[in-house]
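First the structure, in the form of structure tokens, and then the observations on it.
Here the complex is missing a single protein chain, while all its other protein chains stay put.
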Amino acid sequence: MDLLEYQAKALFREMGIPVLPSQRIDHCRDLKGLKIPYPVVLKSQVYTGGRGKAGGVKFVANTIDAIAAAQAIFNLPIMGQYPEVLLAEAKYDAQQELYLAVLLDRTTRCPLLLGSIAGGSETDLTMKQLQQVQVDQEFSSFYARRLALKMNLSGELIQSVSAIVEKMYRLFVSKDLDLIEINPLGVSRSGDVMALDGKVTVNDEALGRHPDLNGLQGQLPTRSPASLRSILNFIPLEGNIGVLCNGAGLTMATLDLLHKAGGKPAGFVNLGREGRYGLSPEQLQIQIEQGLELLKQAKGVKVILVNLLSSIVSASDIASAIASYLQRQPYNHRAPQIIVRLVGNEFASAQEMLMAIEVPTLDHLDDAIAKVVSLSKSKLA
Amino acid sequence: MDLLEYQAKALFREMGIPVLPSQRIDHCRDLKGLKIPYPVVLKSQVYTGGRGKAGGVKFVANTIDAIAAAQAIFNLPIMGQYPEVLLAEAKYDAQQELYLAVLLDRTTRCPLLLGSIAGGSETDLTMKQLQQVQVDQEFSSFYARRLALKMNLSGELIQSVSAIVEKMYRLFVSKDLDLIEINPLGVSRSGDVMALDGKVTVNDEALGRHPDLNGLQGQLPTRSPASLRSILNFIPLEGNIGVLCNGAGLTMATLDLLHKAGGKPAGFVNLGREGRYGLSPEQLQIQIEQGLELLKQAKGVKVILVNLLSSIVSASDIASAIASYLQRQPYNHRAPQIIVRLVGNEFASAQEMLMAIEVPTLDHLDDAIAKVVSLSKSKLA
Amino acid sequence: MNLTTSKILVQGMMEPMGSRYVPLMMNYGTPIAAGISPGHRGETIGGIPVFDMVEQAIESLGAIDTSVILVQPYLVLDAALEAMAAGIRQLVIVTESVPPLDMVRLTRKAEATGTIVIGSSSPGIIVPGELLLGIHPAEFYRPGSIGLISRSGTLIYEVALTLTQAGLGQSIAISIGGDRILGSSYDYWLNYLQQDLRTEAIVLVGEIGGDSEEQAAKHITQAIDKPVIAYIAGRTAPRRQVMGHSSAVITTQITDFDADLGTFDRKIAAMKQAKIPVADRPSQIPDLLKKALAHKKPTLQA
Partner (left out) sequence: MNLTTSKILVQGMMEPMGSRYVPLMMNYGTPIAAGISPGHRGETIGGIPVFDMVEQAIESLGAIDTSVILVQPYLVLDAALEAMAAGIRQLVIVTESVPPLDMVRLTRKAEATGTIVIGSSSPGIIVPGELLLGIHPAEFYRPGSIGLISRSGTLIYEVALTLTQAGLGQSIAISIGGDRILGSSYDYWLNYLQQDLRTEAIVLVGEIGGDSEEQAAKHITQAIDKPVIAYIAGRTAPRRQVMGHSSAVITTQITDFDADLGTFDRKIAAMKQAKIPVADRPSQIPDLLKKALAHKKPTLQA
């Protein structure tokens, strides 16, 4: 889960990372009660980068300018996103702008500290310019100093920058973050440092144990792991075949096969692996129904392919879940046609059950793919 | 630094260890604004144990009784201590009372979890009755479960008690405690647990990095380590010889020698080792003067023995610090006589300087001891 | 990993996954000696005794080789540390979505203690006809000589089924797990299969994200001389970058697949460079295997 800049900065403040005085602006009229002295920077609060170039950041010197600028920013989409809030922040005179980040490196299974003396929004950072330090043992401040030295800092900046990196790391660990980034970290003429912009991505899997962060998304905070909840998502693509599948690998393989056969997926619902802690056989059946409903309602879906493999839910249980869903639907001649691919000892009875309600049911994946693609191209669109 | 029960419970509450609704009572009149429904327990807030038996804990059923009981408790010294505040707390119906503690075992260099199913204020716990678990690697909850099993708990109590132990451990580490104790942990008929009394000792050396705890002593919180500050303490004993010494080992040896020679120490000031991070040679000289002043003002001090060994402050610098202190004193025929023991290359010049102002100066410790003891027994008391 | 003399434990015995999968493992003949669920000491499931803690089970039953971990995601780290502290050196973590920083701590401890960890988010290991350490659907597998490794769950079932239907049984199938931070790598299991006498050929069922397939390709060139066939899922998967302002720098994530970027093309290129035949669909794997085995056999007999 990504945080907006003002949410990230609230965490920075909590951890003692210096940030400028700032105020959240929900409406243009909030600017009349602004407590920060002018000049002020107004920043669009969106989840994407590049807002500066897009016009989402404006410096203003008085209330009249501020209201005009805020109106413009509220009405400016950035990568398709309109901001719901702006951040009004004091101006800072940075002599130098650094880039700092902490993230988890999957290959080495270690947190990585990243830094560059070429920070700032204009910078196109590449792997090569970034200095890296692997936190290969329990963290201690010297890892942060190691980064500062690799960044070629010297004198008092070694201590002031590594102190920031250390706080970023503590935040990273204490809040289970996927990423924490400060770009730029402004360095003033006197050597003081200030987090001028920040990005925080919270790990979704750990969100359940951070109710404070969980609440930032506007959902009710919960203490249960993500995998214990059962919120299904439809991920839209651009074709006309809906896919209901379980497991990321099998879902990807199914999409690949559809493409290869000339089909165009309209999107998919992945019910997830069976290792999902809370997923009982009964819940799998409920999720099949929810998944079919999501696909039915999705834009452009003409044919649905159900491809499910399970070690504990039999083919006939899956079939009866599909059948029970379909039997509750009012007749609609424009409803997507469903093709089911099932396997296992009970395939025959499952096939019989579904054939009886005119749902083609196959056990070979390639056959099911061919059937679905051919239907998706038929005239009955 | 020991915390009072109500301070310990504030930490418990912060960490999610269940405590009863309670209210701090500074004056009897505070009881009129009591927000906890009667019956209520009033408890003397003193640093020593055994207050229950001493009459420092009273159950009261209404405001009139409460005020009378509070007056009695405020006027009841426990081991010589009068309480400055009381704690008014709800009553709890415990079916069972457990003992739990976490402390650091010096020999194994590991935190120890302690527990007994025979908790409560009446219990005379001994090493043998207490179950112990060494936290020999990074902590994880299973250490707490290991304690619960050793305590012979079963069923749901394993989880509820080990959850408390885990929170105690987290508090122990996050606040640098020397000791955290819950005694008793009440267990209700329904299996709920409640910390009914608690004791927390904060590590003095780490206090500088916990300004929140540091402030509890009524001093201004500071972030510097204790050894960077220079507060000298006079530790009173019962004789008439004051000792100014540096280092615990040498101070103890000096006290032992005085006793052995028939002398009676009135107390001592230990200037500490030279490894004290912030102690410069100049500060050592200032501390010598402060130490002498503390000893001069201490009750019963007739003779003062100065016994200082240093690798960076020469005998003549020590001598001049003593001389400069004495020369600033107004003449007082009852001021304690000072005997100085010094060593090193500059002993001769140091001796000369001090002899000139009639301060006997010797280089052999046994000789200095003999001289001091003989003076302490002389008629000029 | 030693699968032959295993005495096996299940952590999370009385929790949802335990009660669901333990019967499957038992029916397959897996020698489960005990289950762990704090507070449930003295109970039994299908004759298997339950203990409060791992060390209690060991005290009562003697040393245990392997633990299958089925507890909820936030308790996996503690369960694994408990097992390692009790001397268990083989862990199979079936639970999905363990927080990555928990896995960092877990794998660090595993390295320090010499513990083999499979998962997290792994259906585990199946030795067809002999042993099920995890949740593979047994009916898809048949004993044979093909070793399967994958990061996927259901996709490895699909491939096993395809092989079984083509008359190619399996010597063993292992999923190293689908979470971001994993206890063991393809490389470890490639070495295992290389040494496994029953395995004649290997199928690596990969997917986009990360760089473990690329690493495996390199490792195969250097250390594996049994035939290897690869299949990589995700050629057409949608992409989304989530890293931040300088997002393209390190890593990106694929929407809903919880996989860092490691593009399909890069993985295929790595396989090609290592001269590993790549199937373009699961149903092509049996043919490629048969070809490779036919080609390889004379060398083996020479």
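Letters A, B and C mark the chains in the order given here, with residues in each chain numbered from 1 onward.
By definition in this document, a residue touches a chain if its C-beta (ideal position, glycine included) is under 8 Å from a C-beta of that chain, and two chains touch if they have at least 3 such contacts.
All values derive from a computational prediction rather than experimental measurement.
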Touching the missing chain are A, B
Of A:84, A:156 or A:352, the residue touching the omitted chain is A:156
Determine which one of A:75, A:137 or A:327 touches the chain that has been left out.
A:137
Per the touch definition above, residue among A:145, A:209, A:302 or A:341 touching the missing chain:
A:145
Missing-partner contacts on subunit B, residue numbers
2, 49, 99, 101, 103-107, 109-112, 114, 121, 123-127, 130, 137, 173, 176, 178-179, 181, 183, 197, 199, 201, 203, 205-206, 208-209, 225-228, 233, 235, 237, 245-253, 255-257, 259-260, 265, 270, 272-278, 280-281, 309-312, 343-345, 364-366
For subunit A, enumerate the residues touching the unshown chain of the complex.
137-138, 140-142, 145-146, 149, 154-159, 162
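Keep in mind that, in the parts below, only the chains that are shown with their structure count from here on.
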Trace the shortest chain of touching neighbours from subunit A to subunit B and give its length in steps.
2
With respect to inter-chain C-beta contacts, which pair, A-C or B-C, contains the greater number?
A-C
Would you kindly say which chain has the C-alpha centre located farthest from the C-alpha centre of subunit A?
B
Can you give the whole-Å distance between the Cα centres of subunit A and subunit B?
52
Per the centroid of Cα atoms for each chain, what is the distance between subunit A and subunit C, given in Å?
26
Got the subunit A residues that touch at least 2 other chains?
none
What parts of subunit C, by residue number, touch at least two of the other chains?
none
